[in-house]
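Note that one protein chain is taken out, while the other chains of the complex remain in position.
So, chain A:
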Amino acid sequence: MTTTMPPVDQPRRTRRGSVIGNTGIYIAVGIAALLFLLPFYLIVRNSLMQDPEITGENWKWFPTHIQWSNVTEPFHDVTVDFGRSMINSAVVGVLMTVGTLLVCSLAGYGLARIPYRHANKVFYLVLATLMVPTAVTFVPSFVLVSSLGWVDTYRGLIIPGLFSGFTCFLFRQYFLGFPKELEEAARVDGLGYWGAYWRIVVPNSLNFFAAMATITFISGWNAFLWPLVIGQDPSAWTVQVALSSYMTNQTVNYHLIFMATAISILPLVFVFLFLQRWLVQGIAQTGIKG
């Protein structure tokens, strides 16, 4: 619709019309943007207020005095070890991203590029797992992980999530489109499959790896069901489980729980601000195929 015909007969009217139309669009987009930012505003407002102000008689849009001292409060909370949960989430998020990318990219490359008689059968095995979303199979996974004795451990939080058929599938699709000439040149130079992969293919695919890493880290950081199932002991809680526990606590400390929420979102907001290019690319490339 942006590409209407160049106005020929009535240039002025059309232009004025488009100015009005544009203003309308910006008003609509502006209102929508305010609504979308409203929840973020509420986090900031509540986390920097004192409780009497939050629960007071009249609605206050901004804190009378910004309570910067609220920032450290979640870390001194005796009911929930929030600092520990942040560390757990960071460890899980990073290891999960590294592990998933390593395992799934290798498999994706093998399926896409290494000629092997039964490769198709193996690929169908991977495709079969795509039919079942992992969330639906948390009971079976828990049965297995608990008999391995991995409840309340990093292993239990991380390892079962590494073998994502979907990520493997996306890597395979990506490598199918990778220029063959580059690898053939490497082969002529005497590199085996392994050498060509690490020295030629990976360095030339960093954009795709960055996109997948961003998506994997976000979903790892925000995951709730599996950490809830595995984290039976508070020492193994991720930050999402810790946040969830605030909602069922007996006493509600509004500014504290909103400050904790703010802190838990902060790493991802940074990811969004600085890695958005890859993220958008990754979603546009992969979202549809999945």
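Keep in mind that, in the parts below, a residue touches a chain if its C-beta (ideal position, glycine included) is under 8 Å from a C-beta of that chain, and two chains touch if they have at least 3 such contacts; residues count from 1.
Criterion: contacts and distances are computed from a predicted model.
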Name of the absent chain as recorded in UniProt (options "Heme exporter protein C", "Sugar ABC transporter permease", "Cytochrome-c3 hydrogenase" or "Nuclear transport factor 2 family protein"): "Sugar ABC transporter permease"
Which of A:Thr72, A:Thr137 or A:Ser235 contacts the chain that the document leaves out: A:Thr137
Hidden-chain contact residue, picked from the options A:Leu48, A:Val80 or A:Ala107: A:Ala107
Residues in chain A touching the chain absent from view: 1-5, 22, 25-26, 28-29, 32-33, 36-40, 42-43, 46, 54-56, 59, 103-104, 106-107, 109-117, 119-120, 122-127, 129-133, 135-144, 146-147, 159-160, 162-163, 165, 168-169, 172-173, 176-177, 187, 190, 192-195, 197, 218, 221-222, 224-225, 228-229, 240-241, 243-244, 246-248, 252, 254, 257-258, 261, 264-265, 268-269, 271-272, 276, 280, 283-284, 287-290
